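Note that one protein chain of the assembly has been removed; the remaining protein chains are unaltered in position.
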Amino acid sequence: MSWRKHRNQLTGFLVLLPSMILIGIFVYSFIARTIWSSLTDWGRDPSQALALEPVTRFIGLQNYRELFTGVIDGRFRQDLVSTVFFTLFFLAGCLLAGLLLAILIDHKPRGEAFFRAIFLFPFALSFVVTGTIWRWLLQPSGGVNRIPALVGLPPRTFEWLTSRRQVWRFDWSSLPVASAIALGLGLAIVAALAYRSRRRGGAVAAAVAAALGLALAVLLRGYRPLPFPELHGFNLAFVGIVVAAVWQMAGYTMALYLAGLTGIPEELREAAVVEGASGWHLYTRVILPLLAPVTLSAMIVLGHISLKIFDLVFAMAGPDNAYTDVPALLMFITTFRGNQFAKGAAIGVILLLLVALIIVPYLRSQLRREVSR
Amino acid sequence: MYLVLFLAVAFFLMPVYMMLVTALKEPIAIGLDTAWQPPRTWNWASFAEAWVAFQPKLRNSFVLTVTAAAASAILGSLNGYVFAKWPFPGARIAFALILFGMFIPYQAILIPLFQFIKSIGLYGSIWGLVVVHTVYGLPITTLIFRNTYVEIPDALIEASSLEGAGFFAIYRRVVFPLSLPGFVVVIIWQFTQIWNEFLFAVSLSNPESQPITVALAQLSGGEAVRWNLPMAGALLAALPTLLVYVVFGRFFVRGLLAGSVKG
Partner (left out) sequence: MKARTSFFLAAALATLFAASTARAQEKLEIFSWWAGDEGPALKALIDKYTALHPNIQVINSTVTGGSGVNARAVLKTRMLGGDPPDSFQVHAGQELIGTWVVANRMEDLSSLFASEGWNAKFPPGLIALLSSRGGIWSVPVNIHRSNVMWYVPANLKKWGVTPPKTWDEFLATCKALQAKGVAHPLVVGENWTQNHLWESVALGTLGPDDWSALWAGKLKFTDPKVVKVWDTFGKVLACSNPDAAGLSWQQATDRLLKGDGAFNVMGDWAAGYMVTTLKLKPGEGFGWEASPGTGGVFMMLSDSFGLPKGAKHRDAALLWLKLLGSREGQDIFNPLKGSIAARLDSDLGKYNAYLQSAAKDWKGDKVVGSLVHGAVAPESFGSQFGTVMEIYLSGHNAEAASSAAQAIADQVGLGK
């Protein structure tokens, strides 16, 4: 009854239409307006910035150029670096903690529901509340630093959120060459893999791209985006933010893993045990690979939260702590305190691109996989 | 194993202890040196004061959260049903486009959003916030329901269709009864997100329609923050979400299992 199926598909489309229109307006039209704003000079001229009908000029990519190579916008570049580090540590922390807790609870200890509730409850709090509490806890002269004092040991002196220390420093000017090399190498590996799996066309394309990337690296050797060396690295002040963020989201990750673990059939585990896998091996060889989809799912959700992180940092460190700054916060201040609407929009667009970089390939691989199912 | 569990519990509960203890102290007794010490006198006044600040906004928060969560859940369920069982040509693209909406940073679209909400006359009303949260909840609810419904065997749908059931009848008879895990996950997620959201709440409401997140921020306001107030307020504000968790908690994991998790 193909006509019936088609009719239902049509109904489905009509049912979907309102949502699509709403998303079209609330997401895509606003994104378009933000992109447009980022290409203007809105905010540079105070007499137009907050006028009732601001008159702005189109200036192309100048805002972006300033963000990446302008002298005054070093804070933005550090924010980008910070956000990469923060995402790495936050993901690692949540996945590890969530997995560990899920495995523990999977062993069905007594009071399982109690433990589960305790680990899950921080997820119910807002980031603002979490930030407020942890800010109080991580004050260098109180809170966590004083815990050893409770048992008679001297208090710790780590500066937590107020730390100015930075590790793993590198010079921003070395980034273009480094990324070109990395890109070239990455594409070379892709080419090799494609060649091995007989995809000639893809292999050739990737090989050419790799060669281009390496050529680009050679060409860029003398290019200096900035007039003087600008060092960026991992701000130790982020340790406190990572701790608070993991505290909040580890429970959710644990719930995901628990669901995943419960979904592994008992027979599979027993079969593995029969074949000699036990304890450590059981987990690393059998269970973890089966949990890969969960890990991926968690990484996507956590990843996009960490790229957009704002409330937590705002509550913990306020708007003026340069060492815990993140792009979303910088965007907020640039727009609403500095009145630089176009530049703030540019930061927003870059954030969007960052998120898209992760999400789009994931979406495409998902949907492609669905079709082949 | 229990040792690890107890250490974990200590780590998770430590901030709650701090919150409680600070909330119960009098402002003059709150200091960095004595942060861990329990209060000498239990000052319940901070809870009373926080409650007084919250009470008028509680109704706003409840109306907003319940309505928006329900609306986004129902719409998400219908959308998920379409994507899972009746994919029309181009549905994959449509799904990707809707899903991408989940990832936008909200600060980036605040100004155009405000202007739009104002132009349709919903600024300052709680219904403006309801519309906003419903729309921005659509991507995640659609995703969760689609993943849930994909697990429903096509044979069931076929059978029902052969019996003469149309789009909505199949939904009513086959799909909706199997939706409980999906609804639980969606309700919990949306309730948490909407109840705790601050940026839209503060930008799109006026004092009459403000949710409690704004009132909570007021408590930590002023140049000299009296920490007992925001701590007490935070505890009070967290109670409803905690209640939702306690009631629906065990269904949450089950719901996550039922397919919303699958990569």
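Should a chain be cited, it is by its letter among A and B, assigned in written order, with residues numbered from 1 in that chain.
Everything that follows uses one rule, which is that contacts are C-beta pairs under 8 Å (C-beta built on N, C-alpha and C of every residue); 3 or more make two chains touch, one makes a residue touch a chain.
A quick note: this is a predicted structure, and the numbers were derived from the prediction, not measured.
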item	value
Visible chains that the absent chain touches, using the contact criterion stated earlier	A, B
Absent-chain contact - pick from A:R57, A:R164 or A:R285	A:R164
Omitted-chain contact residue, chosen from B:L5, B:A91, B:I157 or B:A217	B:A217
Positions on chain B contacted by the hidden chain, ascending	27-28, 31-32, 110-111, 114-115, 118, 123, 202-203, 206-207, 214, 217-226, 229
Residues of chain A (touch criterion as defined above) contacting the omitted chain	43, 46-52, 54, 71-72, 74-75, 139-141, 159-162, 164, 314, 318-322, 332-340
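Operating definition for what follows: only the chains that are shown with their structure count from here on.
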item	value
CA centroid of chain A to CA centroid of chain B, Å	20
Residues of chain B that touch chain A when the two form their complex	1-2, 4-5, 8-9, 11-15, 18-19, 22, 31-33, 35-36, 75, 78-79, 81-83, 85-88, 92, 94-109, 111-113, 116, 132, 135-136, 138-139, 142, 161-162, 166-168, 170, 192, 195-199, 213, 216-217, 220, 227, 230-231, 234, 237-238, 241-242, 244-246, 249-250, 252-254, 256-257, 261-263
Chain A to chain B touching residues, read off their complex	1, 4-5, 7-13, 15-16, 18-20, 22-23, 25-31, 33-34, 100-101, 104, 107, 109, 113, 115-130, 132-134, 136-137, 139, 141-143, 146-147, 150, 247, 251, 255-256, 258-260, 262-263, 292-294, 296-297, 304, 307-308, 310-311, 328, 331-332, 335, 341, 345, 348-349, 351-352, 355-356, 359-360, 363-364, 366-367, 370-371
